[in-house]
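With one protein chain withheld, the remaining protein chains of the complex are depicted in position.
Moving on, here comes chain A:
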Amino acid sequence: MSIEVVNITKSYKSFTALKNVNLHIPEGELVALLGPSGSGKTTLLRLIAGLEQPQEGSILFNGEDNTNRDVRERQVGFVFQHYALFRHMNIFDNIAFGLSVRSRKTRPSKEEISEKVHSLLKLVQLEGLAHRYPSQLSGGQRQRVALARALAVEPKFLLLDEPFGALDTKVRQELRRWLRHLHGKLGLTILFVTHDQEEAMELADQVVVMNEGRVEQVGSPEEIYHHPANPFVYSFLGRVNLFHGRIQNGKIKLGEAEFETDWKDKAVEAPAVGYMRPHDVEISLRPPEGKSARSVQAEINHISLLGPIVRLDLKRLDTEEVFEAEMSRQRFMELNVEEGSIVYVTLHNVSIYVDSQPVQTHRTALVPLQASV
């Protein structure tokens, strides 16, 4: 079932959680709501479920207005961050709850409920734990019980609030893989909230990046990583280096490095910020062949060996800005550098943003330019 969020605004006494949010989630997709804490992603999820009411805007399921419909009529599967399992019921009763509270007319028979619960237990790989209590299960098992409980009522789609937030790394990875598998098997629309960009990238078909109550960008993991719409998305999606400079005569100057742009208005002079990923920093011992304007000298401050990759903390000699570079262990061995070495650095794939209205707003306008070759 598709979900449509139209012009939703939600504010609490002292702050606005969501401002004019629009979002379309196509049927059958696995979508991540990604953002830092306080960005409004959980509020949006709760609004879709009907656990909160918006001040403005509407929420449509398959084109049908559900804004004023009660939670219980929306038939939404909601999995809570801390699972919210019923602590005084065993696992069987937890999963059966949604079916057993139905009115007598629509309630399945005891045998049907039992059959359903056992098939769900099988689906979430927890057969044999039907008579345990939630307090006797591990975090990963509770998470799966919560999912089974939500699935028992055959919801139109699943909403998951920070589904793996409280789990340790190993269990989290297992569950991610399992959820992907489950999504493939059931073909259900799944919307989940996360603050972990890696989780969003790994799991989702579509990622919705949120910040301060707004949707910053919607796109596939590939799109948002390689074509971030603005500096926030760029810096939220991974490690990032920041270089400050100016735009002058249609050229961007970041220290001694210079980049051509297609900026038409040559008269504009404004501060500019260059963003780049650490893995796009190329390091060499000699100046690159030909006179490259994108090359500067830097000193290695610190070397971190992180298994397959090596991260260098560097300081530019021209602007004294510190930045990071990442490379494979093999490349690092070839270079044979140590802390204190002076190296040549070529800046690839720099995304440059010009602060068009520095006084009025913090948000910077994107210059349509990728300064790569």
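The rule is simple: contacts are C-beta pairs under 8 Å (C-beta built on N, C-alpha and C of every residue); 3 or more make two chains touch, one makes a residue touch a chain; residues count from 1.
In this text, contacts and distances are computed from a predicted model.
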item: "Succinate dehydrogenase, cytochrome b556 subunit", "Sulfate transport system permease protein CysW", "Cell division ATP-binding protein FtsE" or "peptidoglycan glycosyltransferase" - which is the UniProt name of the missing chain; value: "Sulfate transport system permease protein CysW"
item: Selected from A:V6, A:L60, A:A130 or A:V171 as touching the chain missing from the view; value: A:V171
item: Residue touching the undisplayed chain, where the options are A:M1, A:L60, A:A130 or A:V153; value: A:V153
item: Residue in contact with the excluded chain [from A:L51, A:V240, A:A293 or A:I309]; value: A:L51
item: Chain A residues that touch the omitted chain in the full complex; value: 49-51, 71-72, 75-78, 80, 82-88, 97-98, 101-102, 129, 132, 134-142, 149-150, 152-153, 166-168, 171
